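Of the protein chains in this complex, all but one are displayed in their positions.
In order of appearance the chains are A, B and C, and numbering begins at 1 in each one.
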Amino acid sequence: MRWVAFVVFAAFLLFAAYELHPFGELDDSRMDDYIISNAQNETAANNAVTSVVFDYRGYDTLGEATVLFTAIAGALVVLRRVKK
Amino acid sequence: MIYSIPFYTVIILILVGMYAMIFRRNLIKMAIGLTIVESAVNLFLVTLGYREGGVAPIYTNLPSGIKIPEEMVLPVPQALTLTSIVIGVAILALMLSLSIMIYRHYGTLDSKKVRRLKE
Amino acid sequence: MRQDEMTPVVRTIAALIFPFIIIFSFYVIMHGHLTPGGGFQGGAIGASAIVMLIVAYGARNVKKKAKEESLSIFESIGGLVFVIVGIIGFVAASSFLYNFLVGEPLFGTIPPFGSNPGILNSGGILPILNIAVGMKVIGGLASVVLVMALAGGDEE
Partner (left out) sequence: MNTDWLLQHSPALIIALPLLAAFLMPVVDRISRKARNVFAIIVLIVEEILVLFLAYDVFGGNPHIYTMGAANPLTTVPAQAAVPIRIVLEVDAMGIFMAMISATVCLAAGIYSLAFIGEEKGKGKYYTLLLLILVGMLGMELTGDMFNLFVFLEVLTIACTALIAYRSNTGDAVEGAFKFLIISSIAALFVLFAIALLYAQYDLLNMAALASAIQYSNLDKIALVLLVAAFAMKCGSVPMHFWTPDAYSVAPASITAILVAASQASLYALFRVCFSLYGVTLNLSTIGGALIIFGLLSMFVGVTMALPQKDIKRLMAYHAISQTGYMLLGVGVGLYLLTKPEFSTYGIKAMEGGIFHIINHAMYKGLLFLTSGAIFYRLKTRNLNEMGGLGHSMKWTAIFFIIGALAIAGIPPFNGFASKLLIYEAAYKVSPILSIIAMLVSILTLASFVKVFHSAFMGPKIHDVEEVPRSMLAGMAVLTFVIILFGLFPGWVVGNIVHPAAQALAEQAAYIQAVIGG
């Protein structure tokens, strides 16, 4: 039963890879081209990746910092010593 | 077909990880499987952003003669990957903490022997 | 009877290279807006320095110097700086996380378009957020490894 599910899943994913565009030839890059061209002006940073991480998608990074904070709070809660 | 090898690699990695999660009973091995799937998806994101012959989108000491933006790889997938790596670390930390507690309570990491975790 | 510590050779070398790793991590954090790297990467390097100390000296000895609670407060401060910078963005300027330092004297220099050698005093709020995230990652990863090392160590 589990094998059947696994094989179906495998075929499903391989079909996805088959359908994708060839490696290195993009279907579309409007959003990224805008970011590459305007990152220096709008965020005053040379590193376009950092300007995406902290400026264009800074809210995601805030969420990600929250994830880390949550996990650490969680680990402290789970591993704390409570009397039985 | 031959140029899509990175995509197939990603799929194979996902399947390896999935195999570990579905067919292995050791909780640590399940965590390892999850991490492999996680890495595979991250790799997938990065490969999606590759542009034929592109360089990193960083202007500091950029070699001259690079066409902007046609010869730079996409920055957004790299940022997404960074986010998802950190999320992966967070999940792994919590999962290992839970495994430590399970080991402390039951003295085993075998999911069959742990009382209710049948799957 | 517990054997937390490793041999003196390992401990000495760990103590010797610890400051260099920390300095390298600060370099990666500070130059995040110019070169590959940034808060997360630098933070992970810094945390790995502390993890190295935990491995070499044992979790108990490290805990005497840096408690996990104080590390997690260090982490909280990083998070607070991030949110407060975001809130200043819409209280003082236009929207949440708005890059309000572009064009200002501090960190505001806009680099010339295209290839350039890099100006450290640029990037707007990016360097500040890099430092905040760097603090957060150092504190967070170090404290979670410390807690797990302490928890794994007391089976009997």
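Quick note on the criterion: a residue touches a chain if its C-beta (ideal position, glycine included) is under 8 Å from a C-beta of that chain, and two chains touch if they have at least 3 such contacts.
Computed from a predicted structure; not experimentally measured.
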Checklist line | Chains still shown that are in contact with the chain withheld from the display | finding: A, B, C
Next item on the list: Return the single residue from C:Gly38, C:Gly58, C:Gly89 or C:Pro111 that touches the missing chain.
Entry: C:Gly89
Checklist line | Missing-partner contacts on chain C, residue numbers | finding: 69, 72-73, 76, 79-80, 83-84, 86-87, 89-90, 94-99
Next item on the list: With the missing chain put back, which residues of chain A would touch it? List them for me.
Entry: 12, 15-16, 19-21, 26-32, 34-35, 38, 55-60, 62-64, 66-67, 69-71, 73-84
Checklist line | Interface with the undisplayed chain - residues on chain B | finding: 14, 21, 27, 30, 34, 37-38, 41, 44-45, 48, 74, 76-77, 80, 83-84, 87, 90-91, 94-95, 98-99, 101-102, 105-106, 114-117, 119
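One rule holds in what follows: only the chains that are shown with their structure count from here on.
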Note to self: Comparing the two chain pairs, does A-C have more C-beta contacts than B-C, or is it the other way round?
What the structure shows: A-C
Margin query: Measuring centre to centre with CA averages, how many angstrom lie between chain A and chain B?
Written below: 10
Next item on the list: Averaging only over C-alpha atoms, locate the centres of chain B and chain C and give their separation in whole Å.
Entry: 22
Checklist line | Gap in Å, rounded to a whole number, between the CA centres of chain C and chain A | finding: 21
Note to self: Using the touch definition from the top, which residues of chain B touch two or more other chains?
What the structure shows: 56, 58-60, 68, 82, 86, 89, 93, 97, 100
Check: Can you list the residues of chain A that touch 2 or more other chains?
Finding: 40, 46-47, 49, 51, 53, 61, 68, 71-72, 75, 79
Checklist line | Residue ranges of chain A touching chain B (in the complex, touch as defined) | finding: 2, 5-6, 9-10, 13-14, 16-18, 20, 22-26, 29, 31-33, 35-37, 39-40, 46-49, 51-53, 56-57, 60-61, 63-64, 67-68, 70-72, 74-75, 78-79
Notebook entry, point to check: Okay, in this complex, where on chain B does chain A touch?
Noted result: 3-8, 10-11, 14-15, 18-19, 22-23, 47, 49-53, 56-60, 68-69, 72, 74-76, 78-80, 82-83, 86-87, 89-91, 93-94, 97-98, 100-101
Check: Within the complex, which stretch of chain C touches chain A?
Finding: 32-36, 38, 68, 72, 75-76, 78-79, 82-83, 86, 96-97, 99, 101-103, 107-113, 116, 118-119, 122-126, 129-130, 133, 136-137, 140, 143-144, 147-148, 150-151
